[in-house]
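Coming up: chain A.
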Amino acid sequence: MISILVLALPLCAVLVALGVGWRPWMPWAGVAADAAVVVAGFAVALRDVHHVAPTGAGGELRIDSLSAFMVIVIGVVSMLASWGSVRYLRSEVRSEQCTPRQAVQYAALIQLFVATMVLAVLAANIGILWVAIEATTITTTFLVGHRRNRGALEASWKYIVLCSVGIALAFLGTVLVYLAAVHAGGHSLHALEWTWLSAHAHALNPAVMRLAVGLLVLGYGTKVGLVPMHSWLPDAHSQSPAPVSALMSGVLLSVAFYALLRFKVIAVLCLGESYPRELFVAMALLSLALASLLLLTQRDLKRALAYSSTEHMGLLALGAAAGGPLAITGVLLHILGHGLAKGVLFLSSGEVALADATSDVDAAGGLLERRPALGGAVALGLAALLGFPPFSLFLSELTMMRGEVADHMAWAVGLSLVALAIAFAGLTTLGRRLLFASRPGQATGLHTPLLVMAPLVVGLSLCAAIGVFAWPFDAIVHAAAKLVTS
Partner candidate 1 sequence: MTNHSVAAALLALTSGTVLLCAALALWRRAARGIVSALRVQGYALAATAAVLGVQLHEPLLLVTSGLLVAVKGVAIPMLFGRLVRLDPASSETDPVVNVPASLVAAVVLTLVAFVATRPIVESVRGVPITLVPFGFATVLIGFFVLVARRKAVSQMVGLLLVDNGIGLVALLLTTGVPLLIELGGTLDVLLVVVVLRVLVTRMHAQLGVLDLDSLQELRD
Partner candidate 2 sequence: MNAAGISVWQIGSVAVQVALCVVGAPLLVGLMRTVRCRLEGRVGPPVRQTWRDLRKLLAKQRTQPEQSSFFFAVAPVVLVATTIVVIAFTPMVTTRTALLGGSDLFAIVFLLLLGSVSLALAALDTGTAFGGMGSSRLMAIVALAEPALLVAILALAAPVHSSSLPVIVAGSLHHPMWLATPQRLLAFGAFVIVILAESGRLPVDNPATHLELTMIHEALMLEYSGPDLAFVVLGESLRLTVLLALLSNLFFPWGIATALTGVSFVVAIAVLAAKVALLAVAVAAGEVAVAKLRLFRVPELLAGAFVLSVLAVLSALVIA
């Protein structure tokens, strides 16, 4: 029941948007719906902590503690993004950058997008999961292209083509899994269920599964933004409206990563530790290396944030490659922390872009002087992203590192640290240009509206609170991690 409820919440917001048309208060419906998603996610997660069996709805939807955790992640980041959308839509409509009709379309699509992501994590079966992830591509393409200019067009083309191909490969992988499942005695939809697959993983044909896992990792890896199929990411993130970038980077990548996490468990059960690990490590290290190098010379704020997402996804993949309880705990916490930090940064970048009509850091330089509050938020966001305490990314990165070393991956950790150092240098240089280098004659000390600051402050506070206080995520994450620990 609850899973249908969770799914229905954002859909209600879609209906509101379509029903009432453009009103300045209309986007708040989305915020409310997403907040409700968070509450529902918490309810399930805390219930699961106390060992109540997972529930399903008609066999196709199923909510266990990992799904609940992902629902929380989706809910929290979507809430921030919707909150940011309120301001975004108002200013776009006021400045006639978009028509009210487009605004309604945007509001509806964004909640539809949330709904598809929720569907992906609630899917009990890998087919539904695939459909849901493909649906996220379709809903977001229009969001990416919302601005309807040349850049938006180019970005959405690349986005949809690359992601569709990737997702198609994932479908091929899914087909192969189904083949293996059918030969292992499964039939029809039942054979595609997570629970069934995990339970019968030993019986699956290894030759088929090897190929399937490779295709799945490459396919869903596209959506995660892992090298070599990452190229859509910087373009899409830099061209879409800031709240959409926040959502895509903050949760869409993680939702796709969630699929990888689940498949990895089955792959390890069927094929043993080494093959899936090699795949994950290879893609992780490639992502880390390329993203960190590209970060170093990056002058566009949103592209930089996009590459930083690739880098963080690389970190997650490395953690997933290890697969031990510690590493997975770290991975899950990192998903949440990264979503929050990236959400905050993308929302701020939108505000920078609104004011300066650019996301080129040199053009937008001197933020800390010009707009102290916004600059402060960006500085803290960057600190969070770079893994400084008290933000939770510090703890999650450390935990992942501990897990990886414990799972005999110290060499990979060493390599990843080199990349991290380069990425650090890149982001700090970028931060320096953005925050400090002001030009003479610019107005300083401008006020930033509360509506803009509120989601940023909430996001940063949450990110810090999660990193400092044990309750409630200690228990929730542990319970969730147990499900995908090999």
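Behind the choice of candidates: all candidates are chains of the complex that A comes from, given by their letters.
Here is the rule we use: a residue touches a chain if its C-beta (ideal position, glycine included) is under 8 Å from a C-beta of that chain, and two chains touch if they have at least 3 such contacts; residues count from 1.
Computed from a predicted model, the values in this text were never measured in an experiment.
*Asks:* Judged by that same contact rule, which candidate in 1 or 2 sits against chain A in the complex?
*Replies:* Answer for chain A among the listed options: 1.
*Asks:* Help me check something: in the complex, which residues belonging to chain A touch candidate 1?
*Replies:* 60, 127-128, 130-131, 134-135, 137-138, 141-142, 145, 148-151, 153-158, 160-161, 164-165, 168-169, 171-172, 174-176, 178-179, 182-183, 188-189, 192, 205, 207-208, 210-211, 234-235, 238-239, 294, 297-298, 303
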